[in-house]
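Have a look at the structure below, then the notes.
Only a single protein chain was left out; the remaining protein chains are all shown in position.
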Amino acid sequence: MSSYMESNARERLRHLLDTGTLHEFLPPAKRIVSPHLEQLDTPVAFDDGVVTASGLLQGRPVLAAAQEGGFIGGAVGEVHGAKLVGLLRRAIAERPAAVLLLLDTGGVRLHEANAGLIAVSEVMRSVLAARNAGVPVLALIGGANGCFGGMGIVACCANAVIMSEEGRLGLSGPEVIETAHGVEEYDARDRALVWRTSGGKHRTLTGDSRRLVADTVEAFRQAAAEEMAACGHAALSLEELEQENRMLAQRLDATEGCRDPQDIWLGLGVADPSAVPMLDAEAFQRMAAQLRTKEDAGA
Amino acid sequence: MDVNWKTVADRLFPQGHAIVESECFLSGTASVDGQTIAVVGTSGHIAIGVEIALAQARAVLDTVRQHPGRPILILVDTQGQRLRHRDEMLGINRYMAHLGKCIELARLRGHHVIALVYDQALSGGFITSGLMADACYALPDASIRVMGLPAMARITKVPEQRLTELAKSNPVFAPGAENYLVMGGLEEIWTGDLAARLRAALASPDHQDRRSERGLQRGGRRLAARVAQAVADDADLPPA
Partner (left out) sequence: MQRLNFRFEQGEADGAGRQPQVVGVVSSGNLEVLIEPAALNGACEIDVHTAAVGFDAIWAAVLADFQQRWKLSDVRISINDVGATPAVVSLRLDQAAESMLEGTQ
């Protein structure tokens, strides 16, 4: 069983999809590289750090993208972002069973600054456009960079997020927060705190992640297939967004006075918050499923 | 640079407005050619945290529920996302996604959504408000950027001097409305009669995301539109 975390983007996608069905768009041989990196003496990648492809997942047609976390932290530049946008536009035309986004990124590629920011915004709009065309979009998060910056927002625009314990999801990284407000505010070297704050288990408990899987490509594959099958209707609706608004308002009320994420878990009904980090994915999923209340937002 | 939102509102709405400010959160309505539009936004270079993201989303949802079809104007002035452990712990990315989805829903339901950056717009504070609108506009002196150059230099390990040098001639790095315009991020920069500009913008709704086309036309992003098309068509890049 291959570790999802240790695999590179192309390996993840190859093993996620049914054997031999992966067909890549703008593959490395096309050499569509970033136009902005050379002037900064920064190496380019032939696929600009993202694999965009079609394939089958348990026999059903999907479109999928996998970010290469090793290349400039998986960050989004002009070409990288445009590949994602193109894939999502293709989804509107082709109506696959789902679009799978394997996210492993720090967000906007600072080397491309403005182009990166606009690109992430275009990805966001195209995720929602694909959903409104009836195509479910799933975000899979389990790489070393986690999913941060503007892409942390994009992930939450998907129909569902699937995470491993190793994955993290958020907006600002711990270092940025520590730099802004000091180590008392957020100690970036306290790994346990970082994972309690933005790791897969915490996000699954709060409902921002639909479910937790083990760190194997096979586990992500199975979960994606199940979420794909379970996705009722992909489009946004006023009712669901109003429900999500109420849930998010309630979250603010329920967590008043909570300093540590474990305080939140206690409030959610977790019997022994300190034991959560020790649970394996299966045991954790069983516990989390029991806690899941009807407030879980699906919008 | 400190632009007072009230001054901007007076220029935008000579017929009057009923916008209120509450802890840097702007909401209310205003009149344009006798038509009521909804206004939502921020002031005081506020850092966008979970509460204000939620409040903006609420205002958009209320408009969609109670006033179908009413145009929405987003007024943007922010220093970016709030950098606190609590916001991360609560999932500020989820709150921001929620706001972005609400704006998208408004668009889906036929509401014309436009945004105006009247002072500052940074990164995370901007991406789910101004950048989710049908079209984003800015005043000429608006400070729009991803991050300050010194911080960018630290993180990219590219010397600050080099970035500053490049920023002079390259719209990719340099902060500012002109650069976002040429890259397609902004539709137009508004000078002079803001009320007339607003009227014109409201008269031409466009729900498609044309920013990469603009970037190509204006020369600031020569690849984005073509790369997207190549992937969508499973073909080679179309000519520039």
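To keep things simple, chains are lettered A and B as they appear, and every chain counts its residues starting from 1.
In this section, contacts are C-beta pairs under 8 Å (C-beta built on N, C-alpha and C of every residue); 3 or more make two chains touch, one makes a residue touch a chain.
Quick caveat, the model's predicted, so the values are computed rather than measured.
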item: For the chain not depicted, the shown chains it touches; value: A
item: Selected from A:Phe71, A:Phe148 or A:Phe220 as touching the chain missing from the view; value: A:Phe71
item: Touching residues on subunit A - with respect to the absent chain; value: 8, 10, 14, 19-20, 22, 27-29, 31, 38, 41-47, 49, 68, 70-71
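Basically, only the chains that are shown with their structure count from here on.
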item: Distance between chain centroids, defined by C-alpha means - subunit A, subunit B (Å); value: 24
item: Contacting residues of subunit B [partner subunit A, same complex]; value: 50-51, 54, 57-58, 61, 64-65, 81, 83-85, 87-98, 100-102, 104-105, 108-109, 123-124, 126-128, 131-132, 145-147, 152, 155-156, 158, 162, 166, 170-174, 179-180, 183-185, 209, 211-212, 215, 220-234, 236-237
item: Residue ranges of subunit A touching subunit B (in the complex, touch as defined); value: 25-26, 30, 32, 35-36, 39-42, 52, 54, 78-79, 81-83, 85-87, 89-90, 93, 108, 110-122, 124-126, 128-129, 132, 149-150, 152-157, 169-172, 174, 176-177, 180-181, 185-186, 197-198, 202-203, 206, 208, 235-238, 241-242, 244-245, 248-249, 251-252, 255, 258, 261, 264, 299
